[in-house]
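One protein chain is absent from this view; the other protein chains keep their places.
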Amino acid sequence: MSTSRPLLDVADLRVDFATPKGVVQAVRGVSFTLGREKLGVVGESGSGKSVTGRAILKLVRPPGRVTAKRLSFDGIDLQACDEPAMRAIRGRRISMVMQDPKFSLNPVMPVGTQIAEAYRLHGQGSAAEAKRRALEMLEAVRIRDPERVYRAYPHEVSGGMGQRIMIAMMLIPDPDLLIADEPTSALDVTVQLQVLAILDDLVTQRGMGLIFISHDLGLVASFCDRVLILYGGRVMEVCDAKRLGEATHPYTRGLLDCLPRIEAGHADLPVLRRDPAWLEQGI
Amino acid sequence: MTAAAQETRQSRHDWLLSDTPASRTQARLGRAYLAWLSFRRNRLAMIGLIIVLAMVMVAASAPWLAHYDPTVPVLQNRLKPASAAHWFGTDELGRDIYSRVVYGARLTLYVVLLVAVITAPVGLLIGTLSGYVGGWLDTVLMRITDIFLAFPKLILALAFVSALGPGIENAIIAIAITSWPPYARVARAETLTIRESDFIAAVRLQGASTARIVWSHVVPLCTSSLIVRVTLDMAGIILIAAGLGFLGLGAQPPLPEWGAMISSGRKFLLDQWWVATVPGIAIFVVSLGFNLLGDGLRDVLDPKSRDGA
Partner (left out) sequence: MRICRCCAATRRGWSRGYEAMIDVDSLSVTFGHGAAAVHAVRRISFHVADGESFGLVGESGSGKSTVLRALSGLNPHWSGRLAVAGKALERRRDTAFYKQVQMVFQDPYASLHPRHTVDRILAEPIAIHGLGDPDRRIAHALDEVGLGAQFRYRYPHQLSGGQRQRVAIARALILEPKILLLDEPTSALDVSVQAEVLNLLHRLKRERDLTYILVSHNLAVVAHMCGRLAVMNHGAIVEEMTAAQLRAREPSHPYTKQLLVASLGYDRAAIDQFEDFAATA
């Protein structure tokens, strides 16, 4: 497997939405490359981070419009792919985990059936084989009683378990790239970390690439290898996660400084001063 | 449009859509204006609105639009086909069908408006009170609703007619009595969801009384879906009134009620088809208009599809 070609190459990605009040530019020239590593995409609401994730999978519907100088995945030009070609890629080669399993799991189908369906959707085996693989995946995401959970409905499982089931469902076709859009934001903090640990192990074992979209800068910095900071649809800064403390862009510094910390006292938190110039700059 | 007129129009547009309204009226008008802009984009809904408005105008100006008196028989002119003097021909008593259709619009409008005005508020109030207060009040009101829901409209109308005699007012009462339960049910279901919201909790924490909460907070959120349902139901009400008229239970002759016109025209359907068909087309067009309007309103007012309008 050639290591010189990045897994995902995005150059000058732009996403526009036509609304009655004018054109809204959600993403305004985002560029980055991704190897087989964990990349964190951090931004506040309205920064365009979720839209970026969806644009890669061409899940942005009209009136949204996606353009890019380059949008290639493992050498395949995603912009040139038509809908059938994208369907072959989605799930099989690029997968997506979303925020709330309450909304992303089908409430009227047992969980195991949904996982098995994800397997069979890409024509990878018989029904019996699919069930076997689904049970294997449930074990891989550390669910203690896979047989019982296989038969359970989404409302019968807790939030953390639901998210692990989502991960199982999305990883069963063995994709090369996983886009996780705020996968743990709806979970408690200890459960959050446990789910991330599972994700970490699976991603490293399978040599996958991971795009981790979140608003939680601290979490992303401790979990990912590299961090991309988005603001107003543009990239403000890219840096190694371990060196986030040395970040130079005032927006990144502002975000880091306004986080309350246990060690700090009761003094007022420094407030982020938004410089309008940031909306024009960007990497 | 002249440049100056364009400019005033644009400035009024901007004022309405301003992000920082300076008064409650401006805020309300702005919101209504946005809803109007959204509604206007839907062509079918506009067609529905035009049909309904046309019907209202026709009903209002019937004395000026009609050519002849709709009730006076002119036996020499029986069953004449369409001509310059009689645009839709004449019926079996020589009356001009066009004039009768025009005056009939008044009756249809009368029925539809009265039924809407009676059923909607009653259903809304019962449903919201029942849903918000809960407990034994809920049980009692919902059982009453179930009882009324069990009556089929036509059978009840027959019962009324045998008790009180035929007539358009009795037909309206019969329709109204059986039409309010669905509104109550839907209002109650919506209230049950709204009741758990944080904004209701907040106003409870201010010490608001149940009456204030139901009237000022719950009812405004239920009115959108109510308006849509009532509009969509109007087509059905028109058809039921026409059905009652057809059976001779609604408006009595010589009133030019469209259903009654179809009924009396049945006998001549083969040779003088226009006597029954023209009022039938009128019913069809008006029902279609209300349906299209209701669909368009739902697209505009449905909170799920819009930002909390």
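Annotations
Going in written order, the chains are labelled A and B, and every chain counts its residues from 1.
Operating definition for what follows: contacts are C-beta pairs under 8 Å (C-beta built on N, C-alpha and C of every residue); 3 or more make two chains touch, one makes a residue touch a chain.
Worth saying up front: this structure is predicted, and the values here are computed from it rather than measured.
Which of A:Ala18, A:Ala88 or A:Cys258 touches the hidden chain is settled by the complete complex: it is A:Cys258. Contact with the undisplayed chain is limited, among B:Pro21, B:Gly94, B:Pro121 or B:Pro254, to B:Pro21. Seen from subunit A, the chain kept out of the figure touches residues 44-45, 159, 188-194, 196-197, 200, 215-219, 221-223, 254-255, 258-264, 266, 268-272. Remark: the residues of subunit B touching the chain excluded from display are 19-24, 26-27, 31, 197-199, 201-208, 212, 216-217, 220-221, 303, 307-308.
Following the convention adopted for this analysis, only the chains that are shown with their structure count from here on.
Computed centre separation for the pair subunit A/subunit B is 49 angstrom, with centres defined by C-alpha atoms.
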